[in-house]
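Below is one structure, written out as structure tokens, with a few remarks after it.
Up next is chain A:
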Amino acid sequence: MRSSLRRTRWATALGATTILALGACSGDGDGGSTATDDPILVGISLPLTGDFSEPGKGVQQGYEAWAKITNDKGGLLGRQIQLKILDDQSNADRVVADYEQLIGSDEADLVVGPFSTRLVVPAARVAEEYGMLFVEPAGAAKEVFSQGFKNLFYAAPAVANDHYNHLAEYLLALPADKRPKTVAYAAMDDPFAQGTAYGLKDKLEAAGIKTVVNEVYPPNTTDFSSIAAKIASSKADMLVGGSQYQDGVNLIVALQQLNYQPKLAAFSGAPTNPEFAKAIGNKTEGVLSPTGYSPDAPYPSNKEFVEKFTAQFGKAPDEDQANAYTTGQVVAAAVTAVGCAEQGDCQKKLVDWVHGNKVETVVGPLSWDQTGKPQGAHMIQQWVGGRIRIVLPEAVKEAEFVYPKPAW
Partner candidate 1 sequence: MLSVSRAVGLVVLAAAVLSFPGLAPNPYILSAGIVVLNYAVLATSWNFVGGFTGYISLGHGALAGLGGYGTALLVTKAGLPSFVALAVAALAVAALAVPIGLAALRVRGASFVIVSIALVLILLLVFQSWSSVTGGSRGLVVPRPFPDLLRPEHHRVFYYLFAGLLALALLAWWVIDRSRFGLGLKAIREDEDKAEALGTPTFTYKLIVFVVSAGFTALAGGLYALWFGDLDPVFQFSILTGSYLVLMALLGGVRNLFGPLAGALIVGTALEYFKGQFGNTPLHLVATGVLLGLVVMFMPDGVLPAITGLWQRLRKSPQSSIREVSAADLQTERQRAEVAK
Partner candidate 2 sequence: MAAESPRRKTQANSQSEIELVDVQAGYGRAAPVLRGFSVAVPAGSVVCLVGPNGAGKSTVLKVASGLLKPRSGRILVGGKDVTGTGPQRMLAAGVALVLQGHSVFREMTVEENVLLGGYTLKDKAKAADRAAFVKDLFPVVAERWGSLAGLLSGGQQKQVEFARSLMVDPKVVLLDEPSMGLDPKATSTIFEQVARMRDAGTAVLLVEQNARRALETADIGCVLDLGRVHISGPAAQLLADPQLGELYLGGRPAEPKVTPKS
């Protein structure tokens, strides 16, 4: 299986011994083929099973959509894109082994990132040490960018801590008597989820808004009644959940059971999920969420992406898919500009190009600082009239911000 994918791309670059070795291993008989008509092999490791399997599969769809859409248009540099996706079982040991295999054994021309911050850092280290460009769709926590990686880029508008920037601005611009005075935070013990909540917390605390509850729960928490009891008992004006999907739902249901009614409730992951409304008994009105992506966003490539993705998978893309697609777009832009896609010196050129340029993507134009951190902010969405709409920033809003939120 592996050998059929192994290619003889280094032929000219590395000399006769390598040709012999690889030719002997590959056994596909076309050792004489020139580099230019071979497909570009893109190596990816994703959590297709285990704890992160759900978002992992979303990311997979995004990559597959990117490969299909690009290939339908003739590929990159006239070469078809071929994805090789390995399952890392949501395990850091695995993700490293996978990238070792993709780079060392499968000799992928390009590698792109896995899902979840916990897996991005170890994966990025492998890519870094083999000198590969590493654009990733999911390592949003600030820790990712403090490791000194030079080849890493996060393909989304903003890192976790900046997700709520627009909301913070809005709240702090309110007259003092209308601002929420107390806030309860509950965040999953996950760099990404905590990052979103704490980014907002830092800004609100700096403006003198009191934190009355600050709870962190492990990712495997299933019973939120105690956390909910603390929040309800604090009677905080505002609730901020650093959540992924199910934990956010569980927390809301537990709070509803206790009849806690905040003036504002924001959750990082859950409200954009298509099943969210039903899961909390359709009492969604006024619930907030930051988002890096909206299918309705006006960016040029987005219309094509939404259309073709929907045709391919029978539903509109959401953020995970869009981030993977964005990753593909960034890599494609670099490859097209530099004119190469292979291991070796080419990678350095690709890295340099991404550092120096702005890329138009389905989540808007992206550029990065030296650590690979994107320089943007997320939009704020809110459930208004039974639909989730963009309410902040003013420039792109689809509906008016509802405050205080109605009872749930």
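Regarding candidate selection, all candidates are chains of the complex that A comes from, given by their letters.
In the analysis below, a contact is a pair of C-beta atoms (placed from the backbone, for glycine too) under 8 Å apart; a residue touches a chain by one contact, two chains touch by 3 or more; residues count from 1.
No experiment lies behind these values; they were computed from the predicted model shown.
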Can you tell which one of 1 or 2 makes contact with chain A in this complex?
-> 1
Contact set on chain A toward candidate 1 in their complex = 1, 21, 25, 48-51, 53, 57, 87, 89, 91-94, 96-97, 100-101, 103-105, 117-118, 121-122, 125-126, 129-130, 141, 143, 147, 189-191, 194, 216, 218-219
